[in-house]
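Then we have subunit A:
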Amino acid sequence: MGPAQIIIIILQTALMVAIAPLLTGIIRKLKALMQSRKGPGVLQPYYDLYKLFCKESVVSMNASWVFQLTPYVCMAAVLVAALMVPAISTTSLNFVGDLIVVVYMLAMMRFFMALAALDTGSAFGGMGSSREMTLSAIAEPTILMAIFTMALIAHTTSLGDISYQLSVHGLDLVRPALFLAFAALFIATLAENARVPVDNPATHLELTMIHEGMILEYSGKQLGLMELSSMTKLMLFLTILASVFVPWGIATEISALSLSIGLALLIVKVLIMAAVIAYIESSMAKLRLFRVPSLLTLSFMMALIAVMSFYIL
Partner candidate 1 sequence: MNTEEALFITLVLVSAIGATGALVLRKSKYCAHISFGMAAIAAAIGIALAGSVLAGGALNLDLPAQLEIGGLSLTMSFTMDGLSAFFVMAISVVGFAISIYSVSYVREYEGRYSIGLLGAVFNLFLLSMILVVTAGNAIIFLIVWEVMSLLSYLLVVYENRRNESVSAGFLYIVMTHIGTAFITLGFLVIFTATASFDFSTFQGAGALMTPMSKSLAFLLFLIGFGTKAGIMPMHVWLPYAHPAAPSNVSALMSGVMVKTAIFMLIKCVFEFLGVADTWWGLLVLLAASISAVLGVLYALNEIDMKRLLAYSTVENVGIILIGLGVSMIFMSYGLKGLAALALIATLFHTFNHALFKALLFMGAGAVTHAAHTKNIEKMGGLIKRMPWTGALFFIGALSIAAIPPLNGFVSEWLIFQSLLLSFNVPEMAVKILLPMTIGMLALTGALAAACFVRAYGITFLAAPRSEHAAEAKEVPGTMLAGMATLALLCVLAGVLSVYIIPAIDKITAPVVGISVASKMSFGIIMKPADDSFSSMSPLAIAAILAILLPLIFVITRYYGGRKNMVYGDTWDCGTPLTSRNEYTGTAYSKSINMIFSAIYRPSKELVARPTASPYIRKDMSYADHTEPIFEKYLYSPVASLAIKVARQLSFIQTGSIQAYLAYIFITLVVLLVVFRWI
Partner candidate 2 sequence: MIELGNNIINGLAVVIFLTTFIIVAHTRLYPWVSTYAIQSLALGLLATAVAYFTDSFHIYIVAALAIIIKSVIIPRFLRYTMDRIRVDKEVEMLVNVPASLLISGGLAILSYYITEPIIVQGNVITKNCLAISIAVVLIGFFIMITRRKAITQIMGLMVMENGLFLAAIATSYGMPLIVEIGIFFDILVGVLIMGVFAFQINRTFETVDTGILRRLRD
Partner candidate 3 sequence: MIIEALLAIPMIAAILVYLIKHRRAIELISTMGMAMVLAACAYLAWHVFSRGPVTGSFWYLDGLGAYVLLIIAFIGTAATIYSIGYLGREYEHHEIDLGRIRYYYLFFHVFIFTMLLVCVSSNLGIMWIAIEATTLASAFLVGFYNKDTSVEAAWKYIIICSVGITLALLGTILIYASSVNSLGESPDALSWPTLTEHAKNLDPTLLRIAFILVIIGYGTKVGFAPMHTWLPDAHSEAPTPISGLLSGVLLNVAMYGILRYHIILTDAIGPGYSGSLLILFGLLSLAAAAVFILLQKDYKRLLAYSSIEHMGIIAIGFGIGGPFGIFGALLHILNHAITKSLMFFGAGNILLKFKTKSINDVKGIATLMPLTAAFFMGGGLAITGSPPFGIFISELLILIAGFAEGNYPISIIYLLFLVIIFAGFMYHISRMAFGEPPADATKEEPNYIGLSVMAVLLMVALALGLYIPHMLSGILANIVKIFGGS
């Protein structure tokens, strides 16, 4: 692994962080359009973040160092995860960790967030943290099963290699399993990133909040970090879907051309998925909390069928 790769890895990670707010903005904008509203500009999230970073943070008396530490840990965790994910090129920090490590870095993020939510002693925080942990618990099997499918298809679990294998061997690796796994992971993505129908990112109605409930007590710089990290997380997931499950067009060697193609295609894929998310969010209502499990069980079954179909077909 030479300096070039290192630079690329850092660049694409930075890129993910950089366009994460844009992605959120785009989704919001698309939603607004679909609901025939004007909606804020796509750059609005950047303004919000900047504003937050300029504000002082108010911290609860009850809060301890866990609360203080959490934003930084969340950001760091999501960044570490991003380093392992191929975005525009298949080069990524493979040796540091594979897909499972990515999942566990996100688990780390969740772990701290849930604790921080409890730390202030507000009931909303507790509620949010409880629900978050519950839903992630039932989303986890889906994600790992999807990973297993990829491991079966590409005989590896390190993201870079998967996307390399797929994009090199092209269609002869394509199986029904791939799409089932994709679908399963997409549902899991919605759950993991607090999107409708599992959670409503826009709501601040106490009893329905999940993710918002957890970060309710944050303010100022810390809130900014939390927001940024969760935006990056969404970006991360979409990138994984884009460049691991349907990696075609991703740069397999380092040349300006292929890299730019990779970048362009990545943005296209992500935009498509953003559109889908926006469509879902404006066409569906949020599910009742205890209806969510059935949705996630469905996704798990998809993943399981993916595995079986791989073996049987």
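With respect to how the candidates were assembled, all candidates are chains of the complex that A comes from, given by their letters.
Operating definition for what follows: contacts are C-beta pairs under 8 Å (C-beta built on N, C-alpha and C of every residue); 3 or more make two chains touch, one makes a residue touch a chain; residues count from 1.
What you see is a predicted model, and the numbers here were worked out from it, not measured in a lab.
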In the complex, subunit A is touched by which of the candidates 1, 2 or 3? 1
Complex contacts: residues of subunit A adjacent to candidate 1: 50, 53-62, 64-66, 71-73, 75-77, 79-80, 83, 93-101, 104-105, 107-108, 110-111, 114-115, 118-123, 125-127, 129-131, 133-134, 136-141, 143-145, 147-148, 151-152, 155-158, 161, 216-217, 220-222, 224-225, 289-290, 293, 300, 304, 307-308, 311
